[in-house]
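The complex appears here minus one protein chain, its other protein chains still in place.
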Amino acid sequence: MIKIDVSEKNGWAVLAVDGQIDLHTSPDIRKELAGRAKAKKARIAIDLTRVSYIDSSGLATFIEAMQKLKKGGGEIALCGLSESVRHVFEVARLDSIFAIHASSDDLK
Amino acid sequence: MIKIDVSEKNGWAVLAVDGQIDLHTSPDIRKELAGRAKAKKARIAIDLTRVSYIDSSGLATFIEAMQKLKKGGGEIALCGLSESVRHVFEVARLDSIFAIHASSDDLK
Amino acid sequence: MPEKKPQHTIDLTVPSHPQFLCVTRAVIFQVCHCMRFPEKFVNCIALAVEEAFTNIIKYSYGNDYKKKVVLVLNLYKDRLEIVLKDFGKKVDVKMIKPRALEDVRPGGLGVYFIKKFMDEVTYDVSPEVGTELRLVKYLEKGGCACPGAGKAGAGGGKKKERS
Partner (left out) sequence: MPEKKPQHTIDLTVPSHPQFLCVTRAVIFQVCHCMRFPEKFVNCIALAVEEAFTNIIKYSYGNDYKKKVVLVLNLYKDRLEIVLKDFGKKVDVKMIKPRALEDVRPGGLGVYFIKKFMDEVTYDVSPEVGTELRLVKYLEKGGCACPGAGKAGAGGGKKKERS
C-alpha cells in the first residue's frame, strides 16, 4: 500500500510518496509518472521524505521516467531521501545520475 | 529489546519505557520495578509514551507492582498511553484500577 | 456460505522462545494490513495471536523454549484464519478460562483477550500429537471488543465458541 500525493511547486509537479517502494507498490508510481512524463518539458520531483525503503524495481521506475523525460526535454529531481534510501542510490551509483535535493523547498 | 530510562519528577520515580512490551521484554520491566517497589511509600510512574504495544504479561507486571507498592504505602501511576495501549487497559477494565495521566507532566 | 478455499496461505514456524514473539507479531501486522483490516483491529488481532502463542510456551511446552510452534495463516476474502499448532502437552479444554475481571491479580487475561478480540476460537485436540488452536477474524463483523467494531462490540457480545 502506497500513497502518492501530487502538488505544484515552482513549476515542478511534486509527487510525495508515502510507503515502502517494492515490486508490489512501484507499478502505482510508474503509472502516475508515465502519464506526466509524456508531456513536453515536464518537470517532475519525487518527494521521498516518507519512504523508508526502496528496492531495485523502484530505482528502475525512476530511471525509466528520467529517460522518458529527457527525450521530451523534461527533468526529474528527487528530494527528501532518508539515509537508508540515499545509501541504496549511492551503492548503485545513481546519486550522480539524478538531481537530488534535501527537500522539495530546494526546487528551483 | 526494550529500554527503560529512569528520572525523577515531583517526588515520583519516572520509568520511561521505549519498545514493545511482551513476554520477552516484560521481565526487564519487572526487575526494574521489583527493586523500587520494596521501598516504603515509593511513588513510581511508568511513562508509556514510546510504547506502541503491550500484552497481558505487561499488564501482569504492572498489577504485581501495584499490589507490592500498596503494601508499603506506595503508589503507581501510568502516563502517556497511546490509543491502542489504552484500549488494552480498557478491555481488561484496568483503566479504573490504575491512576492514568495524559503525561508525566501531570504527576503531582 | 463462506468460501472453503483460502485465496492465500502463509506458513510460519518459529521456536517456542519469547524472543521471537516480535517476529510473529510483525507477520500478523503485515498480513492484516495486506488484507486491509481496519487499522484499529490490527493491534487486537496481533494481541490475541500473541496471547495464544504465549500460552503454548507456558502450558503446552512448560516454558521449554526449544520447541516449535507452527502458524498457518489462511487468507480468505472475508476473513483471516490463524491456526496455531504445537506438539506438546495437550490442552485440557476445561482449564481454559479467563479470570473474573473483578478479581484483579497478575495473570489470567490472555484467554479473555483471545475471546474478546477473535470471532471464532476452537481448540482441537484430535491431532496425534499436540493441539491445534484455530482463531478466525472477519473483516467486517461487530460483537468483538476491537475499537470501533460497532455497538454489539465493546460491551461484550456473545462469541461463537466450540471445543
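Letters A, B and C mark the chains as written, and numbering starts fresh at 1 in each.
One rule holds for everything that comes next: a contact is a pair of C-beta atoms (placed from the backbone, for glycine too) under 8 Å apart; a residue touches a chain by one contact, two chains touch by 3 or more.
The structure displayed is predicted, hence computed values, not measured ones.
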{"item": "Touch with the omitted chain, as defined above, among A:Val6, A:Ala34 or A:Ala92", "value": "A:Ala92"}
{"item": "Positions on chain A where the hidden chain makes contact", "value": "20, 22-24, 53, 55-57, 59-61, 63-64, 67, 83-84, 87-88, 91-94, 97"}
{"item": "Residues belonging to chain C that touch the chain removed from view", "value": "8-15, 17, 19-20, 22-23, 26-27, 29-31, 33-34"}
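Methods note: only the chains that are shown with their structure count from here on.
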{"item": "Whole-Å gap separating chain A and chain B, where each centre is the average of the chain's CA atoms", "value": "44"}
{"item": "Whole-Å separation of chain centres (CA-atom averages), chain A against chain C", "value": "41"}
{"item": "Chain B and chain C: spacing of chain centres that average the CA atoms, whole Å", "value": "26"}
{"item": "Junction residues of chain C - those touching two or more other chains", "value": "none"}
{"item": "Residue numbers of chain B (touch at least two other chains)", "value": "none"}
